[in-house]
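Got a structure here, written out as structure tokens. Questions coming.
Only a single protein chain was left out; the remaining protein chains are all shown in position.
As written, the chain order gives the labels A and B, with residue 1 at the start of each chain.
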Amino acid sequence: MMAFYFSRLVEIFPFFLKGLWMTSQIAFISLATCTVLGFVLGILRSGKNKLIRWIIGVYVSFVRGTPFVVQVFIVFFILPEWGIQLKAFQAALLAMAIMGSAFICEIVAGGINAIPKGQWEAGTASGLSLVQQLRLVIVPQAMKVILPPLVGQYVLLIKDTSVVSVIGVMELTRVGWVTVVRIPEGLMVFSLVGILYFVISYPLILLSNYLERRMAV
Amino acid sequence: MIEFKHVNKWFGKLHVLDDVNLEIDKGEVLVICGPSGSGKSTLIRCINRLEPIQEGEIVVDGVPVHDKATNLTKLRADIGFVFQQFHLYPHMTVLQNVMLAPVNVRKIPSDKAEEIAREKLIQVGLTDKAGAYPAQLSGGQQQRVAIARGLAMSPKIMLFDEPTSALDPEMIGEVLDVMVNLVSEGMTMCVVTHEMGFARKVADRVLFMDMGKIVETGKPDEFFDNPQTHRAADFISKILTH
Partner (left out) sequence: MLADFNFRIIFEYLPLFLEGLRSTFFISIVSIFLALITGIIACACRISPFKLLKYPAIAYIEIIRSTPLLVQIYFLYFGLPTLGVRVPEIQTGIIALMLNSGAYIAEIIRAGITSVDDGQIEAGVSSGLNYLQRMRFIILPQAIGATVPPLLGQSIVLVKDSALLSLISVMELTRVGQTMTSERFMPAEAFFTVAFFYMCIYFCLKALADWSQKKLIFREAY
């Protein structure tokens, strides 16, 4: 029986590849969005304006304090009530962007705050504008602190894309879920799903470990 | 008391101890100096086998240190070691730092061990700090606690690895004073240091190392005033000028 199911699984393997492709798309788009948004928010959060810092702080606390699956439900079920119609794929990307940029914002703010005040002062003293100070002096140094946890966060974000399967986006986990109804070999089906996730996230884990070792010196 | 016979040691390709032969007598005070990377710290770290050696033999009080059958616990319990960076246990009070090994290695009952510990703290001039944590002490005080920690085991030998190099200048004196007192009690000591004043005052012998070799040995006054080799003369002129 197992051999039979295995050959069925091989037959529908292209279906899994489609799921992998969808997962990669969501991951890639949201990683890019989250990085840009996260850096902007992180720089603002480490800035001087108290109101902006407070607003971002509330947003970050909300995201960090609630499960991602609840956030997905909020985006998917509540926005339409308020008149914003989203397809599942769009809702998934929006939820990922909201969640991911909050975590990246904290990493970036942490990295910038780790730079001694003297570096800002040296920048000011040599007549650099605020943006120049950030771009030429602060951010390049902060990258050393930011990069290892950032790559670690990417791994978490890729894995979190599995949660958007709950609103019906046909990505890898959803493909597994749909398949297991027809091929009742849970271990086999979800091992395959697991392996496909492993293939994309493990290289990033290795990269993150490597960066951590290198940046520690 | 301590004997090195043709000791060789490599860190990878680097020859850190190059055919070292040395004898240290009971009650002798030996000062070891030399440029950084010369192997002087490695030399004393071999005495209690913090470092392995590849060739030769080290015998301490009749015990071959690098023999497999040697009871290392016993050997190390009899040798006090003071580190450049103190390495006090940050989660324990001063008193607990000093008592830890007597209670757990020597198996001395804790009330007796506390008595010994307090006595040693008096000896290093820290009567009122027994309940403090290391982070609450100055560098000089921490190093004196570290010395008391070594002494509490009633060691036969005390080894000092640059005990004053991590200290602010104004604290060096208080640590050296404690060490000078130890000398007057007849302790066998090996001290890696560049403190010339200390060496002149109490050392029986000064040993100069460079690139893993013992280059020169002599009485302190002879060594500092009239070095026999270029390398030693060069080194002395450098530590004098700063």
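By our rule, a contact is a pair of C-beta atoms (placed from the backbone, for glycine too) under 8 Å apart; a residue touches a chain by one contact, two chains touch by 3 or more.
What you see is a predicted model, and the numbers here were worked out from it, not measured in a lab.
**Q** Of B:A101, B:L121, B:M171 or B:V191, which residue touches the hidden chain?
**A** Among B:A101, B:L121, B:M171 or B:V191, only B:A101 touches the chain that is not shown.
**Q** Given that one chain is not shown, which residue among B:M1, B:V63 or B:A166 touches it?
**A** Touches the omitted chain: B:A166.
**Q** Can you work out which residue in A:Y59, A:W120 or A:F190 touches the chain that's missing from view?
**A** A:F190
**Q** Name every residue on chain B in touch with the hidden partner chain.
**A** The missing chain touches chain B at positions 48, 50, 72-77, 79-81, 83, 85-91, 100-101, 104-105, 134-135, 137, 139, 142, 149-150, 153, 166.
**Q** Pick out the residues on chain A that sit against the missing chain.
**A** These residues touch the chain not displayed: 61-62, 64-70, 73-74, 77-78, 81-82, 155, 159-163, 165-166, 173, 176-177, 180, 184-187, 189-191, 193-194, 197-198, 201-202, 205.
To be clear about the criterion, only the chains that are shown with their structure count from here on.
**Q** Report the inter-centroid distance (CA atoms only) between chain A and chain B in whole Å.
**A** Averaging C-alpha atoms per chain gives centres 53 Å apart.
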